[in-house]
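I have a structure here, written as structure tokens, and I will follow up with some questions on it.
Of the protein chains in this complex, all but one are displayed in their positions.
Every chain is named by a letter (A, B and C) in the order it is written, and numbering of its residues begins at 1.
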């Protein structure tokens, strides 16, 4: 409408699968003078972070906090536990599983990828089958992306654990929760995960620049014999320094301030309420998609992600055109597509610090964008989402499940 | 949904008729160390404000900047131009016109209110008729609320000017633009207004705490003989000090920083684009209201406000229940009702730094709220608004009016 | 040094007698989305402000919070309690007392100024003598500037109260604490003050834009019969609305957020610690002045201000040159001079959120500035201040007074 203007009015709607909108309270907490990372005040801040983050991963073991984005924590999980030439089993859930595999190769590991069609998550039965074949226990780790950011497929980690156990296989279980942590139920200890990789910029509602490794005792043991070279990523120095509330090298102090507020906010809302909110928004989104006459990319409800929905357009339609039109007309960003369906889908991020009306806006941007882009669709997606949200709130009021 | 949580996720939707959402860029510009208001650097800041604000009122005359909210600028307009016992003519467009009258009485003036039913703006014909009766020119000022915030009625100031001229009446024309400035077309000089009252917290996108008097030469002349006591509000000292870029007493420096950014932002978008955006959002809102089967409070399209729409519910329905339900379930605020229709309407503010998706969210909050509140309505309001916005964007793309 | 640069490195040292440096914590608290001033959340914020500010004035009576700078609260104190033609007794302690008198005249009052030479504060004996003469009780109010910002003279309010009582005079006692509140000991109730005027931008560490009237029962009684016209400043509507946590017209919400944090910070430090800190910095400053071979403008220690020290240069020397040189070379602002000693002194503000090292920097800027400006002085001012501060800290450590 205001094509000649150099300013776009109002706030941008950031509906990509992350980074997610950072709450003002967190941004302001980070907008403070940097403190001495060797002074007595620092340890108070750091200890709060180091203890607090455990409650998010649901672990009583150490969580290592890296000043790096998630890719760094991916690398850290591998270099701390493995040695050159080690075999690792991965599942091709999508783009990020594929990237992680490439990373493993660069580090000198031998990753093996269980193929999938990018429309489901990791199948525990396939993992179990492959492990049973591995009589010699050459596979040292099973690496699973909990929530495949590129497709919106959530994999059942507890079942993967059971699959490994059923196969009586000693491989480590390494899980990437970058786009699920603090948005989808996750239990590092209870589910027997050895290393959980997390990042700051999704469910934790922080800017990018911080990532995590939650570690099991078994992982720590593996670290003792791991031979991949490491220094920045090394758990050993970190865990030792963290015990007194310090870091072996300068950490991103202001990110720690933000992390402490983020953890407080999550507990103020209640983690179970946070998960329920994400489930509600995911379901509202899927109802809109179906009302438009489209398919959700993930074809099996078992794998539906609470944080990301990829909307598959009919063959011949260009999802990137929709994204461009929506950005241009409505100042909203959606996620792009990857892999075998490149160009055919766009991703709606419904995670982090978001609420019902923001989700409606996100769906309205898509619905109006479809019309402006000339992509055939049925109206009524936003209406379907509103109907669902009303029923969800009515159910909440009466105490019945929506 | 999360009734036991102490935190509400996501951003609050502030859809009251003001204060309006303050853009981050403005908030950050105000989040700076206070500077010496007598130092050389201050004059640069202040001159930018004093010159810039003229472009918003469209005047080449001085604009006085008060560290006070709009009520103060109302008072200033009167105490600088009038004397005890002076008659002033006002039009009862709604709650704020009524409050302004009370203020005039407290100051010792004799206001006369042309009655209206709160469903239209000020009728130029009635003003002209009343002035023609006033042969002795006892009426010293005609006071009009440009955009009646309590009802969403916009009054035609250029026509009021013509009405005064047609009556050959020397009264000053004093106009309150608190909820229209920088959102609706306004031309202080061209329309022959003598004092325009404005505030920071609506179209100017600033927090409350600053207000304005734009003054004509005729107003300045009236000030020379005005006898109402005044000091804080006195134009004289202000205009004298402002000439060198200073204020007679400590101003709200950080608000000036914010004002400078706000003015820049308005010009970056283009004032005409700003007005067109508000018109578009107002029309989208009215279409939603009609689709719900309700009436817009303002019954004559001539008076439709581009910034505020009051939604009149059917008799027997409680608009405050809708507001409470929407706030509780969807974290959105609407404006309350006043006067003869107290309890029967709620007001949607669609002004300031807002965009299409925010308006859809604002309407969705109402539509879902109506259902949750058990108020009978027809679905389809949001859909009607989306249809209109799509057509508006299509029109913009093809160069045709929407 | 970097005369061709468009940027000055490091932070500006704002050592004027106010506005004072605003702590980051307060700025960040104000850097938040504006909330609905009629919504349920607002009352929580406002009540905290309205109750909290009483603890600063040390009163259990209402304190009215204005969205206006101190000059407005000066006017409010008079228009709420007095009527046209009323006599008020003032003491010419300096520039601000003089301005207040002019303001009173503009409002139609008849102020009488007890002359002083601007080198002392208000003398209770003179006040008593004048009131004793006023057998007919024509004087309706005694107006005193607690801390004369233009000279750094603190007046003994408790003794003024005793003087009025000794004269058995019914006049109201109205006190301006703009540059002393929250920096110097002050007790509205205990000292029997009727109206205390305060501002946000000095000891309260907020930006300018908010001011206060603390009121006694006697003042409220006077308000009931006061005839000066008033609306914006009227206590009546304010006190009524404040009872429920709201304001009669839009308040500066974000200033209230800031105020709440400011009050918290003062109590975290402890008001008595705050006062002791200001006393310490004032004494350090005076020792530096004497070491330079100069006089403190205030010539009687009884009237020394804990917040502001005016440094009187020898005849023939130009204090404005010192200020300009210090600003140009060291990016530090001092206050200018007024009145009979215009050009002869500069004022060092040592109030608000300041600490020992900042005071040393403030004195060093002056000492180095004196040398660069070619003004004859003795070195050793900073050294004298350091010696004093060390002794003060040693005293604190041993429990002995410094």
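Everything that follows uses one rule, which is that a residue touches a chain if its C-beta (ideal position, glycine included) is under 8 Å from a C-beta of that chain, and two chains touch if they have at least 3 such contacts.
Every value quoted in this text rests on a predicted model; they were computed, and no experiment measured them.
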Which displayed chains the hidden chain touches across the whole complex
A, B, C
So one chain is hidden, and I want to know which residue out of A:9, A:228, A:308 or A:351 touches that hidden chain in the complete assembly.
A:228
Hey, which of A:106, A:135 or A:168 is the one touching the hidden chain?
A:106
Selected from A:27, A:289 or A:366 as touching the chain missing from the view:
A:27
Which residue among A:139, A:222, A:255 or A:370 touches the omitted chain?
A:255
In the whole complex, what residues of chain C lie against the chain that is missing from view?
1-11, 13, 21, 23-24, 31, 265, 268-270, 273-274, 276-277, 280, 329-332, 353-358, 360-362, 364-365, 367-368, 371-372, 379-380, 382-383, 386, 389-390, 392-394, 396-397
Chain B residues touching the omitted chain (full complex):
24, 28, 31-33
Positions on chain A where the hidden chain makes contact
11-12, 14, 16, 18-22, 27-28, 30-40, 66-72, 75, 84, 102-103, 106-108, 199, 201, 207-209, 228-232, 234, 248-255, 327, 333, 335-336
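Methods note: only the chains that are shown with their structure count from here on.
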Could you classify the chain B-chain C contact as same or different, where same means more than half of all interface residue numbers appear on both copies?
same
Measuring from CA centroids, which chain ends up nearest the centre of the complete protein set?
B
Distance-wise, how many Å sit between the C-alpha centres of chain A and chain C, to the nearest whole number?
54
How many angstrom between the C-alpha centroids of chain C and chain B?
35
Multi-partner residues in chain C (2 or more other chains touched) are 28, 31-33
